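Our next item is chain A:
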Amino acid sequence: MPREADPSNNEREFVLSALRENVRLDGRAFDQFRDVDLAFGEEYGAADVRIGKTRVMVKISAEVVTPYADRKFDGIFTISTELSPIASPAFEVGRQDQTEILLSRLLEKTIRRSGALDTESLCIIAGQKCFHIRADVHVLDYDGNIADASCLALVAALMHFRRPDVEVHGEDVTVFGLREREPIKLQMQHQPFCITTSYFDGGEVMLHDASLLEEQCREGEVIISINRFGEVCQISKYGGPPIDGLSILTCTNMALEKAKMLDKVVKAKLEEDEKKRDKGGLMAELRADNEREQG
Partner candidate 1 sequence: MSGPNIALPGQILGASSSNELGSGTHLHNDQLCASISGPILTSKPSNSSKTSKAPKLSISRTTGNLLPEVGTTILGKITRTNPRQANISILALGPTGEHVCRDPFPAIIRQQDIRATEIDKVKVAESFRVGDVVRAVVISLGDERSYYLSTAKNELGVVMAVSEWGNQMVPVSWREFMDESTGAREARKVAKPV
Partner candidate 2 sequence: MANDAETGPGLTFPQDTFAKLTPRPYLLAHLKHKTPVRPNGRQQNEFRQPTINTGSLTHSNGSAVVRVGDTAVVCGVRGEILLASDIPHPPSDDLEEQDLVEELGLVVPNLELSTGCSPAHIPGNPPTSLAQSLSYRISAVLHDSHCINPDDLRINYTEPKTEDDLPDEPPKEVTKAYWTLYIDILCLALDGNAFDAALLAVTAALRDTTLPKAWWDPDRESILCSPVVSDSRSLRLSTMPVASSFAVFSTASHLKKREEAQSWILADADGFEEELCDETLTVVLNSGPSTGSGTTSILKIEKTGGTYIGKDVTDLCVRQASKRTSDIKTALGNR
């Protein structure tokens, strides 16, 4: 299988010495993201995120299933991350590689285990029927920083998604089609974002949103998942040379700033999308107002 081609020594040296002179190859500031673009699909729960050339798409779907026997009052929420060769020929079909495992673990910790989605609200009849919300993360173009991009797309898609409405009569459940009844938003408890800080020279140089080339040259990374209130969901550092404990604090502070930025992007785009969906409708106005109050 073709592996991701390693940069040549010259290339690596070039990147590193530029960084030592406070220059990134694409001219960005160290903490600057590439252009972040978020677009929603025609249907609910499809979010397409681009950060520079990196592109990730997330699709949410819902299905009525039987809950797990040991979690009768909870719905089911699963995140599937399968990398395919469309993003890079280094990703093989049907075989998990390191990148895929790390990404899926990270999203699991950041979104699922932090309780971002309220799974209890997905229960229809305890022990019998519940919603299974499924998020499929499709990485389409891989130019570094897929963790931040995937997490952003996932959060945006979850917030955009509407599940079908249901009605319960005793044991009978009626599931309404999207056209029969207005579908319902998922209950999100908070919106965490992954912010990856790549470091070079033992932490002397810290970068946000590294490109693939920068990732290949970096010594290590610290990934912090944090919501806009500054609550940290997880911090990971997968090996790499040790860095000063205090710099984790710096990372966290910087991550908070970025999380707030991404949060704003999501909110703005959601609002835009909602306006587009029912133009001029009074209902739409009211709903948007309510949301602002909640937020």
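Please note the rule applied: contacts are C-beta pairs under 8 Å (C-beta built on N, C-alpha and C of every residue); 3 or more make two chains touch, one makes a residue touch a chain; residues count from 1.
Candidate selection criterion: all candidates are chains of the complex that A comes from, given by their letters.
Everything numeric in this text was worked out from a predicted model, so none of it was measured.
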Every option in 1 or 2 belongs to the complex, but the one touching chain A is number 2
Give the list of chain A residues in touch with candidate 2 in this complex. 63-66, 129, 171, 173, 175, 177
